[in-house]
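Note that one protein chain is taken out, while the other chains of the complex remain in position.
Note that the chains are named A and B in the order they appear, and that numbering of residues resets to 1 at the start of each chain.
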Amino acid sequence: MIALLLRDIRLAMRAGGGFGLGLSFFLIVVVLVPFGVGPQSALLTVIAPGVLWLGALLACLLSLDRILALDWEDGSLDLLATSPVPMEGIVSVKALAHWLTTGLPLVAAAPVLGLLLNLSEAGYKWLIISLFLGTPALSVIGTFGAALTVGLKRGGLLLSLLVLPLYVPTLIFGAEVARRGAEGFDVTTPLLMLAGITCGTIALLPFASAAVLRVNLR
Amino acid sequence: MNLNAFWEYANPKKFIQTADWLLPWFAGLAAVTLVSGLIWGFFFTPADYRQGSTVKIIYLHVPSALMAINAWLMMLVTSLIWIVRRHHVSALAARAAAPVGMVMTLIALVTGAIWGQPMWGTWWAWDPRLTSFLILFLFYLGYIALWEAIENDDTAADLTSILCLVGSVFALLSRYAVNFWNQGLHQGASLSLDKEENVADVFWYPLLVCMAGFVFLFIALVLMRTRTEIRARRMRALLARERMGA
């Protein structure tokens, strides 16, 4: 399983692996927002936590179809499925690799982009914490969506349609933590809910993803 | 009651026979209750002292919202039956119910908007209830899109069943998240089932009739659509057999 994790990270880092694509997308979305809503810093301060969360979510979504589709195309998935690694392990490792190569860089980049959006000073801490807690759920849920659509040609659009509704609770609580943090309110409740959703999805969703993947490999 | 007898209806032939027999009854019941309930509600109830005649939209709004949720619950149950017992009819019934449920959600959303316009002065407010229904609508969209996208029938049934299961959990989570996110700053849906004590009997009885009408309508539509799905599936099976014989 560690070998699989290392391989996935190595593949993502090599040429054409897509590492950095999500980051660039995140940057572009955040840069485009002021063009859309106007340059008033007061307004940007208000919407910054939500925009940053939404940008991170979309950047995450962008790379979901790579999680399993590439391994499906070159036959690795068949071979992995007949290997000693259990299917639940495969999807968990895939989700972890996706988080390490996509989610974690987004968390790291978010404060820099917060500067662009004039995020309030108190907001940085909670923005980073909420993204750090929330993005693993995005990767795990995304892996489920990727497993559902893995056998389909041009499944990318369907993948977004399936995954986005599932992202709603994570987005609501994550953005709520960032917003309340930025405005100096108490963040305990949404923070606990966010952590709960992340833990719950990490614990349970790989079973669903594995079941779905088995069906798709038939 | 003997439970084994119940599973007999999982046989497509038996199901079609039963559906053929039941369908006219449910269609008739739906027509009678809907027509009488709506006429009663629209023309023979007084206008609300606060909301005027706009309140009469509840005779469409509340029953459709009720069926929007119940349709999803039915899909959840039939999906579970498919996963556990692998009765094809069950999976096809879930598939048949989804578009009906989606249309019910749409009716609830549209009537909600029409009602909201005079009440809140806006067509759309991010009221937790309305927002939840919008999210439910998205779930229906995804579920139907997945059915459409997959060619193999059994694969599609398996994948959509699991999606329905996972989706149910996330839909519930979304409901709570939305409640938390916007704690009903607006007036809220003041005439709803869980606030039935607020509803005078004079509105309540025609509403009950309308709800019964929507239930019958839903059953009739699902029976009809399941029958169609079974026939389509049968046609594909016959074609496949022909190809193999050739």
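In the analysis below, a residue touches a chain if its C-beta (ideal position, glycine included) is under 8 Å from a C-beta of that chain, and two chains touch if they have at least 3 such contacts.
Basically, contacts and distances are computed from a predicted model.
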| item | value |
| --- | --- |
| Hidden chain of the complex, named as in its UniProt record, picked from "Raffinose/stachyose/melibiose transport system permease protein", "NADH-quinone oxidoreductase subunit J", "Heme ABC exporter, ATP-binding protein CcmA" or "ATP synthase subunit delta" | "Heme ABC exporter, ATP-binding protein CcmA" |
| Option from A:128, A:202 or A:217 whose C-beta touches the chain left out | A:217 |
| Positions on chain A contacted by the hidden chain, ascending | 2-4, 7, 10-11, 14-17, 71, 73-85, 217-218 |
| Positions on chain B contacted by the hidden chain, ascending | 11-13, 88, 152-154, 230, 233-234, 236-238, 240-241, 244-245 |
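In this text, only the chains that are shown with their structure count from here on.
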| item | value |
| --- | --- |
| Distance from chain B to chain A - Cα centre to Cα centre, in angstrom | 32 |
| In the complex with chain B, residue positions of chain A that touch it | 144, 148-149, 151-152, 155, 158, 161-162, 164-166, 168-169, 172-173, 176, 189-190, 193, 197, 205, 208, 211-212, 215-216, 218 |
| Chain B residues within the chain A interface of the complex | 135, 138-139, 141-142, 145-146, 149-150, 155, 158-159, 162-163, 165-167, 170-171, 173-174, 176-178, 180-181 |
